[in-house]
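Complex shown without one protein chain; remaining protein chains in place.
Letters A, B and C mark the chains in the order given here, with residues in each chain numbered from 1 onward.
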Amino acid sequence: MMGLAAAASSGEAVQFWILGIVAVAGALCTIMMRRAVHSALSLAGTMIVLAVFYLANGAYFLGVVQVVVYTGAIMMLFLFVVMLVGVTAADSLKETLKGQRWLAAGLGVGFGILLIAGIGNAALKEFNGLGDANAGGNVQGLAALIFTKYVFAFEITGALLITAVVGAMVLTHRERTERARTQRERSEARIREGRQVTPLPAPGVYARHNAVDIPGLLPDGTPSELTVSPTLRERGQVRDVSGQSLAELKALEQRSEEWLGRESGRPGKKRPGPAAPKEEAQK
Amino acid sequence: MNPVYYLYLAALLFTIGAAGVLIRRNAIVVFMCIELMLNACNLAFVTFSRMHGNLDGQIIAFFTMVVAAAEVVVGLAIIVSIFRTRHSASVDDASLMKL
Amino acid sequence: MSFPLLTATAVVPAIGAIATAAVPAAKRTAAKWLALLFSLATLSLAAVIAVRFDPGAKGPFQLTESHAWIQDFGVRYDLGVDGIAVALIALTALLIPFVILAGWHDADPSPSSQLRSSRGGPNEGAEPNRPYSWRPTQGFFALILAVEAMVVLSFEATDVFLFYIFFEAMLIPMYFLIGGFGDRAGGRGEQQAAAQRSYAAVKFLLYNLVGGLIMLAAVIGLYAVTAHQLGAGTFSLPQIVQARASGALTLGTGTERLLFLGFFFAFAVKAPLWPLHTWLPNAMGEATSPVAVLITAVVDKVGTFAMLRFCLQLFPEASSWATPVILVLSLISIVYGALLAVGQRDIKRLIAYASISHFGFIILGIFAMTSQGQGGATLYMVNHGISTAALMLVAGFLISRRGSRLIADYGGVQKVAPVLAGTFLVGGLATLSLPGLAPFISEFLVLVGTFSRYPVIGIIATLGIVLAALYVLVLYQRTMTGPVATEVRAMPDLKVRELVVVAPLIALLLFLGVYPKPLTDLVNPAVQHTLSVVDKKDPKPTVRVDAVPGGGRHGGTAQTQDVEAAK
Partner (left out) sequence: MENLIALLVAAPLVGAALLLCGGKRLDRTGHWIGSLLAVASFAVAVVLFADMLGKGAEHRALHQHLFSWIPVGGFRADIAFQLDQLSMTFVLLITGVGSLIHIYSIGYMEHDERRRRFFGYLNLFLAAMLLLVLADNYLLLYVGWEGVGLASYLLIGFWQHKPSAATAAKKAFLVNRVGDMGLSIAIMLMFTTFGTFAFGPVFAAAGDASEGRLTAIGLVLLLAACGKSAQVPLQSWLGDAMEGPTPVSALIHAATMVTAGVYLITRSGAIFNLAPDAQTAVVVVGAVTLLFGAIVGCAKDDIKKALAGSTMSQIGYMVLAAGLGPIGYAFAIMHLVTHGFFKAGLFLGAGSVMHGMNDEVDMRRYGGLRRYMPVTFVTFGLGYLAIIGFPGLSGFFSKDKIIEAAFARGGTEGWILGGAALLGAAITAFYMTRVMLMTFFGEKRWDPEEFHPHESPKVMTVPMIVLAVGSVFAGGLFSVGDAFVRWLEPVTSFAHGHSPVSAGVVTAATMVVLAIGVGIAWLMYGRKEVPATAPRGSLLTRAARRDLLQDDFNHVVLVRGGEHLTRTLVYLDHSLVDGAVNGTAAAMGGLSSRLRQLQTGFVRSYAVQMLGGAAVLVAATLLMRGV
């Protein structure tokens, strides 16, 4: 804690350079990754690094808050939403707006240069470190300030948070405007419109794992979209196994044939069987 | 080592975040980039507070976090409701502002 | 002055407007009578003003009222009238009752289709399928009274800012009057007529707004100058004039010219001066003829009046600097308007262009900077108001009978409706300023006044006399004479109400044509004052005429010349 002299120690320098690179890498990954999940994770990484930097800068309380609130709560909220929206819903990085990307890059670079230049020619020579500020302990110091000087702001943030919570509820919670239709009504409706009178067929052939994402096959072996839940269809997470199952069917017939007609054995046709499983494995 | 480097880092992160906001179409990712920018600001604040030797910077950073939290909550809620209605989290699809 | 006469004159019609608007939808006739009543009350008040006003009194303005309004910007509620204002207030108050009477049935809700289109103007906020939710009649008359109130107040205001406010506010009711009500004589389908109307209304509004905004800039500029030089900024016309006279206020040449142009532009749009005139034919063509009268006979007068009161008195040097250009422009207006009037196929547009030509005369007279010119211009404002009202209203009666504005659709009306034709002819003769009718005097004074300083311009302007005869007589010949057109065969002659409208106007034209002295006595001192402010003198005749034996009364002439010379 006393290590926070005005000029930082060389150890801190090392730490800075290493973690700084990590942070930048994380940031870059955040905007580069195709899948939201990966972006979220790399962002979390960056945040943790930042938490460390806070600590290094003598903002112990903030460092902890950073870890708990950001990396803990907010990023998890992100992940949660990502799950809700679709883990694998990767948006193509192909740009749709004409010239947007170049504009963005150019502006970004220019802006960065501006900022850095600004910092550069700003007279930031004096370092009276946090030594005496943190003398009574960082948290106490913050508390003293928050509850004296910034008390109003603090109160207002409280109000803000409550409002935010309420707003989130209002936005996400969908009001049911009309009476829920009973099972009878629904069945009647089904009959009336004539399509799909029966309940939807269940998914999953060859249930070797939780196969809600594998559509059931129609007699001709083609997959039936109806069998998977709309959400999955929406996300395009339906796994089509029709081709594979057909292949396996063929292999089965092959083998039975072999067992029956042993005399007419053709060595050339010896091992086609595992072909299918292999390709499945590749899948 | 000179804490000014923290500022440079912050600037860099901020820029990257901004670029991300401009480039990505997935609303969630856009939000993450915004978070990134906020964090960059926080880093700058913290550094400044260290330079000037008083805690106000940290206080501001603290408030920023709170605000960020609130913003994320509401923002994500919006994203979810939009996704519900139009089955997409792409910011380009929500272009109703166009004349 | 104990009783605020001027305020009352403006307030009465305003109250009338509100009261008329408040009349329930079913009681249409009641609304009309109420409006008429209030307009007559205003007329009587105006008469009181005319009586109370003493032409000989010292000081430019009389019956003044002054109250602080916006202290921070030195804006005051200052009212006061000079002879010119009195004459024009009288004119306004006089015309409005006739306008109301003439428009008695113009705003009656008509068969639904026409109703929808007649409310198809910009003021349809209500949903289209509720015929009586909108109350055309009440609205029509209320708007007319509102216009009257604002016009009167802008004639009375001696505070530039106050004047500006009403000068602009006038546009709102006018906009609705033009866009909301039309004679059902478009010839083309009602929908298209409605479209035309709103086009005309928008054009009217845009033109005048542009002018007004430029003027606003100039007003603010004026305030800034006064604030800078007098310490406390002021908008008060007498104060500024007095300050300039005493040398306390000296505008830089450039500044003064800019400010002058700012003011003049607005007034030139309002009193359509070529090439800013194109809104007038549309507006007058599409609006009902009473509204057209309101535009050309009342509202536009504010423009010319303001040139006389504000442009000249606030910026004398700039005025004389701009005079040549303005004279040429007004000359163009005269000839151009007349020529276009000759070329029109639409009765109302023809009258509109004739008005443009006449406004050319008025502005010519104002900027001729001679007592004849300006006195004539002032008389011209009054007389043109009356004569155009007569002509336009009769034309309106004609149009409402036949349901068409096209000259070609008429012919031989004289045979079936002699009284209508006669009154129309008298109106026309007044428009071509036949001697013996009021407009002749004003036109001749303007010509003399111009000629005595700018002979060439004066001579060219006299061309207007011939052209005026041309368009009036062509109009009369094509509509009234010749074989009777089949459509007009059953046309009824003027009804009593219409006679009540026209007869007094014609009588007035004749009276003022024979005995304009009351008017001239009213106007002359004001004109002299203006001229003294502008610091211009009438050019003296080259040959001095001494009182000749046998012509004792000519001594008077000589004496006045001595006075002129002494000045």
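To be clear about the criterion, contacts are C-beta pairs under 8 Å (C-beta built on N, C-alpha and C of every residue); 3 or more make two chains touch, one makes a residue touch a chain.
All values derive from a computational prediction rather than experimental measurement.
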item	value
Contact list for the unshown chain, restricted to visible chains	A, B, C
Listed residues C:Leu171, C:Leu434 or C:Val488, member touching the removed chain	C:Leu434
Touching residue (missing chain; options C:Pro275, C:Pro324 or C:Pro492)	C:Pro275
Contact partner of the left-out chain, one of C:Val325, C:Ala408 or C:Ile459	C:Ile459
Touch with the omitted chain, as defined above, among C:Ser154, C:Gln344, C:Ser404 or C:Thr431	C:Gln344
Selected from C:Val48, C:Leu258 or C:Leu470 as touching the chain missing from the view	C:Leu470
In chain A, positions touching the absent partner	97, 100, 103-104, 107-108, 110-111, 114-115, 117-118, 121
Touching residues (missing chain, whole complex) on chain B	18, 21-23, 25, 91-92, 94-99
Positions on chain C contacted by the hidden chain, ascending	206-207, 274-275, 277-278, 336, 339-340, 342-344, 370-372, 375-376, 412, 414-415, 422, 429, 434-436, 440-441, 444-445, 447-448, 451-452, 455, 458-459, 462-463, 465-466, 469-470, 473-474, 477, 480-484, 514-517, 520-521, 524, 527-528, 538-548, 550-551, 553-554, 556-557, 560-561, 564
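FYI, only the chains that are shown with their structure count from here on.
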item	value
Distance between the centres, which are taken as Cα means, of chain B and chain A, whole angstrom	17
Geometric centre distance via CA averages, chain C-chain A, whole Å	75
For the chain A and chain B complex, residues of the former touching the latter	4, 7-10, 12-13, 16, 20, 23-24, 27-28, 30-31, 36, 39-40, 43, 46-47, 50, 53-54, 57-59, 61-62, 65-66, 69-70, 73-74, 77-78, 81-82, 84-85, 89, 91, 93, 95-97, 100-101, 103-105, 107-109, 111-112, 115-116, 119, 124, 126-134, 138, 141-142, 145-146, 149-150, 153-154, 157, 160-161, 163-165, 167-169, 171-172, 174, 234
Chain A contact footprint on chain B (complex, rising order)	1-9, 11-20, 22-26, 28-29, 31-33, 35-36, 39, 42-43, 46-47, 49-56, 58-59, 61-63, 65-74, 76-81, 83-84, 87, 89-90, 92
